[in-house]
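Worksheet: the structure to be examined is printed underneath.
Other chains dropped; remaining ones untouched in position.
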Amino acid sequence: MKAFLSILLRDIKLATSSFGDMLTLVLFFIMIGVIVPIAIGPDKDLLALIAPGVIWIAAFLSSLLALDKMFRQDFDDGSLLAMRHASISFEAIVFAKLIAHWLTSILPLIIATPMLALMLNMNAQILTYTIISLTVGTPALISFGAVGAAITVSLRRGGLIAPVLILPLTLPILIFGVSAIKTGTGVGTQGTALLILGAISLVTVAFTPFASALALKLTQE
Amino acid sequence: MPNKEAYSSQQINVSKLSLIRSERLILSDVNFSVKSGKAIFLRGDNGVGKTSLLMAIAGYLHIGAGEISWRTDNDNEEENSLIDNLHFIAHQTAIKPTLSLKDNLMFWCTLYGGAPEKVIDALKTVGLSHAIDFEAGLLSAGQKKRLSLARLLVANRALWLLDEPTSSLDREGDKLVANLIDNHLERGGIAIIATHLDLNIKNAKTFILTKTNQHGEIA
Amino acid sequence: MTQKIDPLKKMNWFDRIAHPGQFLKWSGYLILPLAILSAILFGVGLWFAFFNSPEDYQMGNTVRIMYIHVPNAWLSQLVYVMMAVSAIGTLVWRHPLADVSMKVAAPLGAAFTTMALFTGMLWGRPTWGTYWEWDGRMTATLILLLMYLGIIALWRSFDDQLRAAKLIAIITLVGVINIPIIKFSVDWWNTLHQPSIVSTEGLSMPASIYTPLLIMTFAFTVLFALLQTNATRTEILRRKADRQLRKSLNKENG
């Protein structure tokens, strides 16, 4: 437990000590929200129509692009190798890193959502749904992502490969995520979408640490 | 030296080991064994396979043929596996540049289940006592190496695998490494050291890897 | 024989007064007068703005937001210009004070820009019926805010602030060249699709509005000068303390 906490705390400390990285990610998230209107034109009705989709896309891309941070540095400087001899199991270590990653990379995005909502002309109710949907769906996103990040960490230029690898797998999350926001799509569909999203999250969070740990072990051969 | 408790008596055996990397046979028929209180120097030309051998012992490489076994008197099942009883100091330093020296080492100490009191002592032992609260990113090459050697002192593992532990170190640093190893052996530890240098260690044998198979292909 | 490094040797008058140590000395005398001046200006300006200027026949009392909005909008741009001038100082003269001034200006600029956006949005609600409109000027201001924040993120990403200064100076200068292009393109982009709902030029500007606006603009500008000077002093002192700490650490431990 002490060792588990020490990983968690260290990763949070490393992330917050590079505050610039966190700010960058939030800015990237917001910028996607800004370039959409700029690229497709400032028509307000059109924007309101596509707003839930745009916010989920922004969160989706930002989370996927942040994946690389999860293992890259620890791999490059040899920390991951050294962690294999720790007093707790390697799977537990990966799990701790996953939690730290959600707290330092995803939570800030969710906190920044209202700003984006304002610019996209969203009302308060939809904003609430959006936040709930993101909170329930993102754990699944980064759990899948962790596997991708683990598999690709040994590639010298990892930047985009993990997102591309993981994106098709995570499309359901995007679909249910957006459905859980859109009102007027029939009675109950919203709630159902949210439930499914939650179920996906629970299952993936439980299983992916094993897959990621295995991938990390293999990649270091 | 901070820690003087002895390790339980143990032994590592490498027998008939062959290693394959990227479909090339790197090493074949490697046999040696070391037991508590002894060290072994791996020597050989560049590219002969010293680093690969250490990695195989640490469990990072798939073993082509042969066996690496670990025996210990301690019958506690949990502590019995090789992977939990070794520490590998590689070329990579596993140092976080934004954390202070102390935080860097404290993390590894906790992770390996070592005693937190040892951290400061360890930094002193490797000659970094003046820089305990410095950010590790500002260290020179040799200072980084010293910091990564300090991990050995907090981890309390019986088997040390050291890949060129003296690289980047000054003369005094070479002596430091020899001292660390000597002390480790006295406590009943084991060390396997890949090096090109002559280190002055009492209980050490030399194992020379030869080039027979270099760049050979497997049929 | 060790060679002494005397930084004040062979310096012209400008370098002398702008040397961090010297700056700390003389700028200390500046804080109080600036504080008093801005307090007076704010007092007078706010009094005019709230009690001695007419309501707008269309917008009613909400027009008073203008006295906060316009000065902040003006400063959002002025601060960037100041940052760019400091950037030249950093790159060309490698001046230590220019670094510091460039660094502390970024959060101030971001703050003024945020205020301009925020008051603009507050104002937009009663006048346009919406908080946010993708109007050219508003969009350009938003982009400016993103630039400030990007620069702040960059400062925070570097461990070595001295190296960071020179690099950030480059991007700041590239940005200053680009700001007119951004403004022009955003205006052009918007007018392509739909005209503004309310044209800001539609406001008439009698002296009773103009005077308090001018005073408030002046007040905010002095406030900026005050904050900038103070932040520069704090940063210099912080760097000094940092160095002192390291020094004492070394002495203690040999």
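By letter and in written order, the chains are A, B and C; residue numbering begins at 1 in each of them.
Keep in mind that, in the parts below, a contact is a pair of C-beta atoms (placed from the backbone, for glycine too) under 8 Å apart; a residue touches a chain by one contact, two chains touch by 3 or more.
Keep in mind that what you see is a predicted model, and the values were worked out from it rather than measured.
Asks: Can you write the chain counts for the whole complex as a formula in the shown labels?
Replies: A x2, B x2, C x1
We take it that only the chains that are shown with their structure count from here on.
Asks: Indicate the whole-number Å distance between the mean C-alpha point of subunit B and the mean C-alpha point of subunit C.
Replies: 55
Asks: Suppose each chain is reduced to the average of its Cα coordinates; what separation in Å results between subunit A and subunit C?
Replies: That pair's centroid distance is 34 Å.
Asks: Two or more other chains in contact with one residue: find those residues in subunit A.
Replies: Where subunit A meets two or more other chains at a single residue, that happens at 18.
Asks: Return the residues of subunit B touching two or more other chains; collapse runs of consecutive numbers into ranges.
Replies: 98
Asks: Please name which positions on subunit C make contact with subunit A in the complex.
Replies: Interface residues on the subunit C side: 121, 130-135, 139, 142-143, 146, 149-150, 152-158, 189-190, 193-194.
Asks: Where on subunit A is subunit C touching in the complex?
Replies: Subunit A reaches subunit C through residues 18-21, 23-24, 27, 30-31, 34, 37-38, 41-44, 47, 118-119, 121.
Asks: Hey, which residues of subunit C end up touching subunit B in the complex?
Replies: Residues 159, 246, 249-250, 253-254 of subunit C touch subunit B in their complex.
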